[in-house]
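A single protein chain has been removed from this complex, and every other one stays in its place.
Our next item is subunit A:
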Amino acid sequence: MRNFLDFEQPIADLEGKIEELRHLADDGEVNIADEIGKLQTKAEKLLRQTYTKLTPWQKVKVARHPDRPHFVDYVHGLIEDFTPLAGDRGFAEDCAILGGMGRFRGHSCVVIGHEKGHDTQSRLKHNFGSARPEGYRKAIRLMELADRFNLPVITLVDTAGAYPGVGAEERGQAEAIARSTEKCLDIKVPLISAIIGEGGSGGAIALATGDSVLMLEHAIYSVISPEGCASILWRSAEHAQAAAEALRLTAQDLLEHKIIDGIVPEPLGGAHRDPAAAIQSMGEALEAELEKVMNMDGGARRARRREKFLAIGRDDH
């Protein structure tokens, strides 16, 4: 059973009709096949129309879609011999951020990313992808490991934000995020980041300070959630839609402002309609970006990474 978003209702209706007709077609009616074909063309056209002009708020919903592929799906689809590594060595293992070693296109690498979970149980286990300081400290540890063994790092970002909890504050959430961003800017090995769903604020940038930052076509990336922004600036979360527009959180906006380096196309109707295709698409983009920086001298690569961030906003006219 497919999960439809509210704005997908007309598509859902059409697809429901197609399902019904298919049921009838099983009973041997001949004219029905024609009708199904027509409806399918119509549904696809509608899907294309809807998805080529998604509003920022609609993109927020797509980016958070429960069926959207998550970190573990990308690892499953793209990384061979994945070996998860756990723990921050100080306090705990935080499953909101997963990481480990594996092979990407045959080359050993370190992969780190937020995992949101796909059902109630796994969402609780992964804390909905909202990491505590330990998650960021584990990421730091894994980046150090990568740097030590000259392995490129791939980070996949998908979080509403770092977890706002008492313990998280107590154990230095701010410091952990700051150090993780610092580590991204410190390692000499290649670091390619991709926003695969939600890039939520500091919790995202802590993993997304890469040589190259990619975004999936319908992913979002922002300093604050539209709801949070609305409740502060509009004094009511009901203005989230307006906030989503003002924040310029879409991949298309961010590419225009040179915040990201590339947009990774999603299958028609979004990554959730065809996760395998989305993962494939991401794999190709990651490979291409890695190739650009793989053969650089480590020091030069790091200097280039830092320069890239320093240049942001300077030529933004």
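Here is the rule we go by: a contact is a pair of C-beta atoms (placed from the backbone, for glycine too) under 8 Å apart; a residue touches a chain by one contact, two chains touch by 3 or more; residues count from 1.
By definition in this document, contacts and distances are computed from a predicted model.
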Name per UniProt, for the chain absent here [options: "Transport permease protein", "Acetyl-coenzyme A carboxylase carboxyl transferase subunit beta", "Acyl-CoA dehydrogenase" or "Carrier domain-containing protein"]: "Acetyl-coenzyme A carboxylase carboxyl transferase subunit beta"
Residue touching the undisplayed chain, where the options are A:V75, A:A96, A:V110 or A:L254: A:L254
Option touching the unshown chain, where A:E170, A:E284 or A:D297 are the choices: A:E170
Positions on subunit A where the hidden chain makes contact: 162-166, 168-175, 177-179, 181-182, 184-186, 201-202, 204-206, 209, 221-224, 228-229, 232-235, 242-243, 246-249, 254, 257, 259, 306, 309-310, 312-313, 316-317
